[in-house]
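One chain of protein is taken out of this complex; the other chains stay put.
Per-chain numbering from 1; labels A, B and C assigned in written order.
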Amino acid sequence: MTIGQTHLFTPGPTPIPEAVRRAMNVAAEDHRAPGFGALATEITAGLREILRMDGGNVFLFPGSGSAAWEAAITNTLNPGDRVLMARHGHFSVLWAQMAERLGLDVELIDVAWGAGCPVKEIERRLGADKDDSIKAVFVTHNETATGVTSDVAAVRRALDMSFHDALLFVDGVSSIGSIEFRMADWGVDLAVTGSQKGLMCPAGLGILGVSDKAMAAAKTATMRRAYFEFADMVNLQTEGFFPYTPPIPLLHGMRAAINLLQTEGMDNVIARHARMATGVRAAVQAWGLEMVAEHPTLYSNTVTAIRTPIHIDAREVIAIAHDELGASFGGGLGRLAGRVFRVGHLGWVNEGSLTGAVSMAEMALWRAGVDIELGAGIAAAQRYWSDGKRRDRPRVVESTPIAAE
Amino acid sequence: MTIGQTHLFTPGPTPIPEAVRRAMNVAAEDHRAPGFGALATEITAGLREILRMDGGNVFLFPGSGSAAWEAAITNTLNPGDRVLMARHGHFSVLWAQMAERLGLDVELIDVAWGAGCPVKEIERRLGADKDDSIKAVFVTHNETATGVTSDVAAVRRALDMSFHDALLFVDGVSSIGSIEFRMADWGVDLAVTGSQKGLMCPAGLGILGVSDKAMAAAKTATMRRAYFEFADMVNLQTEGFFPYTPPIPLLHGMRAAINLLQTEGMDNVIARHARMATGVRAAVQAWGLEMVAEHPTLYSNTVTAIRTPIHIDAREVIAIAHDELGASFGGGLGRLAGRVFRVGHLGWVNEGSLTGAVSMAEMALWRAGVDIELGAGIAAAQRYWSDGKRRDRPRVVESTPIAAE
Amino acid sequence: MTIGQTHLFTPGPTPIPEAVRRAMNVAAEDHRAPGFGALATEITAGLREILRMDGGNVFLFPGSGSAAWEAAITNTLNPGDRVLMARHGHFSVLWAQMAERLGLDVELIDVAWGAGCPVKEIERRLGADKDDSIKAVFVTHNETATGVTSDVAAVRRALDMSFHDALLFVDGVSSIGSIEFRMADWGVDLAVTGSQKGLMCPAGLGILGVSDKAMAAAKTATMRRAYFEFADMVNLQTEGFFPYTPPIPLLHGMRAAINLLQTEGMDNVIARHARMATGVRAAVQAWGLEMVAEHPTLYSNTVTAIRTPIHIDAREVIAIAHDELGASFGGGLGRLAGRVFRVGHLGWVNEGSLTGAVSMAEMALWRAGVDIELGAGIAAAQRYWSDGKRRDRPRVVESTPIAAE
Partner (left out) sequence: MTIGQTHLFTPGPTPIPEAVRRAMNVAAEDHRAPGFGALATEITAGLREILRMDGGNVFLFPGSGSAAWEAAITNTLNPGDRVLMARHGHFSVLWAQMAERLGLDVELIDVAWGAGCPVKEIERRLGADKDDSIKAVFVTHNETATGVTSDVAAVRRALDMSFHDALLFVDGVSSIGSIEFRMADWGVDLAVTGSQKGLMCPAGLGILGVSDKAMAAAKTATMRRAYFEFADMVNLQTEGFFPYTPPIPLLHGMRAAINLLQTEGMDNVIARHARMATGVRAAVQAWGLEMVAEHPTLYSNTVTAIRTPIHIDAREVIAIAHDELGASFGGGLGRLAGRVFRVGHLGWVNEGSLTGAVSMAEMALWRAGVDIELGAGIAAAQRYWSDGKRRDRPRVVESTPIAAE
């Protein structure tokens, strides 16, 4: 048993806002009662705004983000279809594996873990694909395993420049709701996310934005599917009814979470994530540690993957944080296991949260034997976040009434 | 807005027990923290007891019960496999539809809605299937749409008598955890349920019991699958880790719900459901209404589907209950729409709950214009439940201390 | 452990509405943060509407309703002051006892338990009190122990007709928020209630409406007081700060509860309670049982106290309901112990709730050996509530989409 509060700094699930938690504390409910449908229609309307869609459809599949991946593939592609994708981190690897399992002909581009989506190479291959044999390009917008954000708009430009008709699939699990995502502007056909990251809910809903072009493809796609059938869920956006019993508390939570994002305003949400991430990176730099992301243009504003020095097992850092501080950080995944720990800075976070994250990471690193100076990293983050905020003259503040305990 | 308490008498989702509701009120949690796995291993151990398994494996798929259907099929069968199943209600129709969508060669036996699984006919067909071309038999243990419980053990005997090797799939969504279910004794190979019925949680977990024989079949089955892959989930039972982020609050709820069932004892749970159901049926009889179930041997102890007289739309009864009494009953599904309403009597129910259910149904029937006498049905139920419980001499009861408000 | 849902039909605490329960599910909070005060100012503004005040002040004392009784007395009266009050049930007895403990000279009028406040006799005594030696008249608006509502307006008229200056104290614990209460029109000086009855929250806040006249009296009153000092709490209504740490979850609950009452509208709330109560009384009559209230003009619309036949211990009825049905009814208090059980029909109740209450009470009575016919009472209630609501022709109702489980 952890004594005292737990501190969650994983890149998902992310902290559940109080308003979301309260919204989920519901009794069992008749999901076929009149009025129930409004819950899902409000959610899909809100998601359309967050995804910045124009036309198309939003679906909510009870399941994890992986479920939405599968729904995207099985509804729009045919067995044996050739798809193009890069592998540059654990989650892109898993996505490719899924595509293969489902019977696609996956053309892989392997780049370094820490690199972004290789747009030039994709452009080259699309250009070479004169007969449009590539049916889809898959892009991992934000590699949660490496803390790398790729340039989806550039992939769209590559498609357009080649006059290529392939569908554009985007894994936005750890980007949507936190960093800029423009489904319509970028011509994304299938945008996948889950409920437990930028949407600040528990896991349990796979979310899928589908363009009109993808909806059309779904009409003729012959891949086998049943649970994930678009046709069954097509009335969700208009009437709010699910083809099976939905996870009702989660729907209430999702509505509340979307409301928080809308109240703050997506532009402010995005700016806040940038600001939070920059402070965390200032700390990493002060520690003299390396990030997995190869170049500043790739730095993710939702998760930072940090390499531990060669003789220090990153799992030790994570274990110390957990056992001695009550804090959870993300581990290195796949080939990065033991080499990397990850700080999530997405969702319902603010400077206070991340001040704690950086302080605790710092202490765990030091205790694990990493050669850093205590206070150095947090000071760097504090300086970044505080820049321009120091008062030059005291403000007069009113006292609140005084009272007993 | 409904003024006052809502009263939920649908056959799922069922009322969430207070202990389950409390257990689900959790903060976000690191699902890769040491110790987290115990949550799932306790759940699978408990489910094994509830399913009365011997060997095999239990899987929990984030999704609805339909997700577990799909997992069962795609992991153990091959494209084009011939399967035998009866359709005798809305949910068996949907299951057959799924089987077809997934590419099986479905041999259908259509019987009346209200009939049970046609064991004799199944036996006949299995006997005629000399070359074992039938790869699986699908049985809907409890048709939630018609309130009919079928005889799974008899289907097993039919298989055994024919020395037939087909897998036995059972849809136990509205039976498991409430009425007798014996996976090992009955030789069930794939037992499907969801979290929102007898397991008294919100929807969101598809549960699948898999026999050793089915596990072996999964090794060679060639149907396409990814999200539902058994191999990915095989460590759930031993180590408790999911292949993707699970719906954490629901896992906490499931553990609490299983604990309630175990504390009561499954034999007591089953006896309670029988007793509850019999009282409800006494009311139906007193009203002079017909049940959809064709014969008393088929009566379900978890749900009763009741026909309204020919000139009365059952939807009107349901609407009155909802709008005027704050109560939810189940509607008629598929071809029974408007002809039937359904009373759920499964899960965390007792005589108090169902006294309310019967009283409210009675009042809604009367208001809808059905020719019944107010008080008649509830009196019949009260008499059944009270039989043998009348005191012949007063008991002396201690007063509790008296106090102010 | 009760198996299955519990059913709460006590006259307080009353069922907590879902919206209130959710509102109370809060993390710890800084009660001196900017903005926190709005919580209490919204509550006091809402309570002023519910109490139908004009001028004066509303205070919220952390404590039970009894705490508000004590605050009312100690802030406005002087040691040895003569006060006039009737005893006609357990709670008026307790109130008189408190008045004596606090050093008042209590002039008691004892009437039958089941009678109302004896207005004529009060009028006589006030008329005889030529030198205004009576400093206050205490009226129990709704005797929760007997189910009797007294005529507060008539007591005001008696005071006015005698040109008597005494303060008018009213115990509205089980009336305020449920049945008509008009603090300004009736000239009530101190109106007491608690959070756990018509206000549908857990116990923990004693609520006090104070007229301007009573506020003026508080300026010179010399009775010793500290925790309950009005002066410390006088900014609650304007700024929302408490003189000590308040029970924060309860404040959130109270705000939500007041919002429910305002959304329904107090006139509708009052009409609903009348309608609920009349149905319950129809059942009592059909059982052939007597109410404690002596006359129909006294019947309370929030609680009905029912006598069991002489040879039946009412505690047995209550124990059967609890042990066999999971239902809680109120017991007989003080001299009515064992002779009476009470049905609460206040707060977040509707026809559905009380259909259950009546059915369960009926079954418990029968099992205890009371000579009633099963179904008789509930039928009478059903007939009352259904009167004029039977459809003469069927309505056409739309089907909702059909789905899997």
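Here is the rule we use: a residue touches a chain if its C-beta (ideal position, glycine included) is under 8 Å from a C-beta of that chain, and two chains touch if they have at least 3 such contacts.
This is a predicted model, so every value here is computed, not measured.
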Touching the absent chain when the full complex is considered, from C:Gly89, C:Gly194 or C:Gly377: C:Gly194
Since one chain isn't shown, list which residues of chain A touch it in the complete complex. 1-7, 12, 15, 17-18, 25, 64-66, 90-91, 94, 144, 173-174, 194, 196-197, 263-264, 268, 272, 311-313, 315-316, 318-319, 324-327, 331, 333-334, 337-338, 348-353, 355-356, 358-360, 362-363, 366-369, 373-376, 378-380, 382-383, 385-386, 389-400, 402, 404-405
What is the set of chain B residues that contact the non-displayed chain in the whole complex? 18, 21-23, 25-27, 32, 235, 239, 241-245, 400-401, 403-405
In the full complex, which residues of chain C touch the absent chain? 6, 8, 10, 12-16, 21, 24-25, 27-34, 61-67, 69-70, 79, 97-98, 101-103, 194, 196, 202-204, 223-227, 229, 243-250, 319, 322, 328, 330-331
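Assume only the chains that are shown with their structure count from here on.
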Interface sides of chain B and chain C: same vs different residues, half threshold: same
CA centroid of chain A to CA centroid of chain C, Å: 51
Indicate the whole-number Å distance between the mean C-alpha point of chain A and the mean C-alpha point of chain B. 36
Which chain B residues touch at least two other chains? 6, 12, 15, 25, 64-66, 194, 196, 319, 331
